[in-house]
Each structure stands twice: as structure tokens, then as C-alpha cells.
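A single protein chain has been omitted from the complex, and every remaining protein chain is retained in its original position.
Moving on, here comes chain A:
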Amino acid sequence: MGIFDYFRSKKEPSSASVAKERLQIIVAHERGKRSGPSYLPQMQQEIVAVIRKYVEIDEDQVQIQLDNNDECSVLELNVTLPD
């Protein structure tokens, strides 16, 4: 690696690391969907629709996740609101 590459690589991440980050997100998302109940996508749509009545948000600003513990399941809802 030359000295110029060194400075450049500090400025922007390599395309491979961008790829890794994007993959980690999408794979986690798709695994969540796979393991969740089949009503989850529909429910997510409806929740987004309800929030949109009040605040303008994008589809990807709502994260929904269902975690199963031994005794109970926890539905985690994360909504990022625009400032």
C-alpha cells in the first residue's frame, strides 16, 4: 500500500467494507423475517400506516422484531422519527 492509498483509505471506507456492512444488515433483517410468524410483515405495514397518519416516515424507519424467550415473546418496535 502506497502512502497515497493510506491517506485515501482513511477518507472513505473500502468498497468491501461497505459490502460487508450492507450484507450484515440485510441478512439480519431477512433472518428475522424467516424466523418470525407469517403475520409479522402485514402487521408491520399496518403499524407504519398508523404512524404515517401523524408523522411522515419511511418504511425503513420502523424496525420490528419478535424475540422468543422461554416464558414469553417480546415484540420490539423501533421507530426513528425525523427531527
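For the reader, a short list of remarks on this structure follows.
Note that contacts are C-beta pairs under 8 Å (C-beta built on N, C-alpha and C of every residue); 3 or more make two chains touch, one makes a residue touch a chain; residues count from 1.
Definition applied: contacts and distances are computed from a predicted model.
A chain of the complex is left out here; the name its UniProt entry carries, from "Septum site-determining protein MinD", "Quinol oxidase subunit 1", "ABC transporter permease" or "Phosphonate C-P lyase system protein PhnK", is "Septum site-determining protein MinD". Residue A:S14 is the one among A:S14, A:Q45 or A:N68 that touches the chain not shown. Remark: the residues of chain A touching the chain excluded from display are 9, 14-17, 19-20, 22-24, 26-27, 30-31, 34.
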